[in-house]
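Read through the structure below, which is laid out as structure tokens, and then see the notes.
The complex appears here without one of its protein chains, the remainder shown in place.
Naming follows writing order (A and B), and every chain is counted from residue 1.
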Amino acid sequence: MTNENDLEITCPLPIGQYEKIVMAHGGGGRLMQQLIDNIMLRAFGSSSLKDKNDSAVLRAQQGRLAFTTDSYVVNPLFFPGGDIGKMAVCGTLNDLAMSGAKPLYLSCGFILEEGFAIESLQKIVQSMAQQAKAAGVEIVTGDTKVVEKGKGDGIYINTSGIGVLKTNLDISPSNIKAGDVILINGDIGRHGIAIMAEREGFHLEEPLESDCADLSGLVEMLVDAGLELHGMRDLTRGGLATALIEISASASKHILLQEADINIPKTVRSVCELLGLDPCYVANEGRFVAVLPAEQADQALAIMRSHPLGENAAIIGQVEAAERGLVSMKNKIGTTRILELLSGTQLPRIC
Amino acid sequence: MKYIDEFRDHEHVAVLAQAIKNSCTQPWTLMELCGGQTHAIMKYGIDQLLPEQINLVHGPGCPVCVTPLAAIDKAIAIAALDNMIFCTFGDMLRVPGSAKDLMTVKAEGGDVRAVYSPLDAVILAEQNLDKHVVFFAVGFETTIPTTAMAAYQAKARGLSNFKLLVSHVRVPPAMQVILASPENRVQGFLAAGNVCVVMGYHEYLPIAEKYQVPIVVTGFEPVDILQGILHCVRQLEEKRAVVENQYGRAVTQAGNVTAQAMIARVFEVTTFAWRGLGEIENSGFQLNLDYAEFDAAQYYQVAHINTREPKACKSGEVLQGILKPFDCLEFGKRCTPENPLGATMVSSEGACAAYYAYRRQQSLSEE
Partner (left out) sequence: MCLAVPGKIVVISGDDPYTRTGDVSFSGLITKVNLAYVPEVKENDYVIVHAGFAISVLDEEEAQATLASFDELKQSLEQQV
């Protein structure tokens, strides 16, 4: 409907097939609707999304709720073992699982850079849908924005998640006691080194894949077994060392690790040696540590090892008697060193 | 990994630690002069394996620590110039200058890149002929041949957009300054193994002779370092003072003559102002006349930089082994790894940073 006094100028963009994201895809108009319908809705398919309301209205749950959010920025967007979409779903599912919650719903917000290939967006969204479906989780609400070329790194994704706690278990570092043991579900360093190898074009003799995975199923088995989980944390940026330093600081307890019990894949080790990186600080996306009473360690290990994501689970340390928040590691040669927080990311060194 | 794992073997470590204990009948002060060895000592807790009588001191072997503040300020100023790609080893990115660090320059819009090799910077120069590419050439003799080759290749390819900001140093003159000081307490040295891969160890023969100190060329794995310490202690106990080569699998007396030839082709020896130690003659390198066109310090006239060193810093005495880090009033108080006042706290391999980590370690083992 036109009006002579209407000064608003509508850009007469045709609704056609675009190969790349244009500013209009974030404009709130037909082009954006088409993008959302064809790509997000088609892949995610939840009824909440199809209703296209401003917010998703969800059923109340029996039990406490866990709520988390995370944003995902990675280069390259596609890497051996995954992509930014898989990370965005698994990362948030894992954060919910670390509280002992069963994940139920996710939101996702996209910030797309003008010029981003729509085919890439399609792949990423489908990857997210696949992960969510496998986890039995619905993506119920979302948002899409477009920024000008040069103002975004292709795509940024934010996911928030809601989960429900079926037990009264309070998984908190404040419950950690001297004598507790530290378990991990596998080896360390795959994600960070796989990403670096892809980005820098390293030639690896054996391909290395990111360990990016949804841990919620494995963790659910531990929770359902009624284990007394005193602390859990998934390892992300900053690696094993950072996760444990955070736990020990919250708990004000001394954690002692055994280097000989920490499994590092051969290729991860080699890349770290060459660049002067410490594998204990390299990123992971499918690993977590659990702190629980020593008497329950065998049971926990058996449960973990029965699951594909825990086949190489191991006890890697214990909580000492000292009431001080720090992490130390006993080396293979029998000496001990303290693991400190890095000030930023690890940088390759020459020295 | 072959030729690494064997030199980390815990049985060999135990044997060497016992042998050191058996050999040592009195206190000895030994100095190592290599950031890489400092790092290994910290990482493997070598000090925990030594008898209390052995005082292991960390000398000025960390190039990050000894790079003059003025050079860092200059690097920061050059990195901030328009149309510039500033390349550096990762180690230098967070070293604070008088006002900021290279990481901040990047955050403010500068194109600052960490590279693994100086040749990466040459490639960038070739791929970006419309830009300036400067490589921050920091390091001891191990690294100098790699910078020399970068200059050689840049010249051969006519890359006039490529420049080097040079801050290279030599170990032997620093060693002599330490030994010549009336306050010197160092009785034996572990010489940096990879420096000697390039330069050989012939330069240390007259030093050992003149000052009557044992000097043992030592590798970097825990077994190497312990064997180096053992040989040094044995010499001291037997009142010998010669140069020994523990790192025989990589080092010869003459060193790598091909690498030395390339260094001589591109560089000449000059006076260098070591952070914390002051000016030492013939202890640094600058581009010679044939390669002067690549000198970034001459080429880029940057505005006057107000370089100020904190007065309270005692790096100089720490680097010479005269003062222990915890003897400094600011250690652990105003001066920490997060807020370093001077050279030796700046890098994780600096003596003060190493002691900061040890201190926490010691209080741990006191329980």
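By our rule, a contact is a pair of C-beta atoms (placed from the backbone, for glycine too) under 8 Å apart; a residue touches a chain by one contact, two chains touch by 3 or more.
As the structure is a prediction and not an experimental result, all values here were calculated from the model.
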{"item": "Touching residue (missing chain; options B:Thr88, B:Gln176 or B:Asn194)", "value": "B:Asn194"}
{"item": "Per the touch definition above, residue among B:Asn256, B:Ser283 or B:Ser348 touching the missing chain", "value": "B:Asn256"}
{"item": "Among B:Gly45, B:Gly61, B:Pro96 or B:Pro173, residue touching the chain not depicted", "value": "B:Gly61"}
{"item": "Chain not shown: contacting residue from A:Ala178, A:Ala260, A:Leu274 or A:Leu341", "value": "A:Leu274"}
{"item": "Option from B:Gly139, B:Gly188 or B:Gly342 whose C-beta touches the chain left out", "value": "B:Gly139"}
{"item": "Absent chain, residues of chain A that touch it", "value": "202-206, 266-267, 269-271, 273-274, 276, 349-351"}
{"item": "Contact set of chain B toward the excluded chain (per top definition)", "value": "1-4, 6-7, 9, 11-12, 15-16, 18-19, 22, 34-37, 61-63, 89, 116-120, 138-140, 142-143, 145-146, 149, 152-153, 156, 192-195, 197-198, 220, 223, 227, 246, 248-251, 256, 258-259, 262"}
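Heads up, the rule we're going with is that only the chains that are shown with their structure count from here on.
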{"item": "Distance between chain centroids, defined by C-alpha means - chain A, chain B (Å)", "value": "38"}
{"item": "Residue ranges of chain B touching chain A (in the complex, touch as defined)", "value": "1, 4, 8, 10, 13-14, 35-36, 39, 42-46, 48-49, 62-64, 89-91, 93-94, 103, 114, 116, 139, 143, 222, 337-338, 347, 349, 357, 360-361, 364-365, 367"}
{"item": "For the chain A and chain B complex, residues of the former touching the latter", "value": "254, 269-270, 273, 275, 322, 326, 328, 331-338, 340, 343-344, 347-351"}
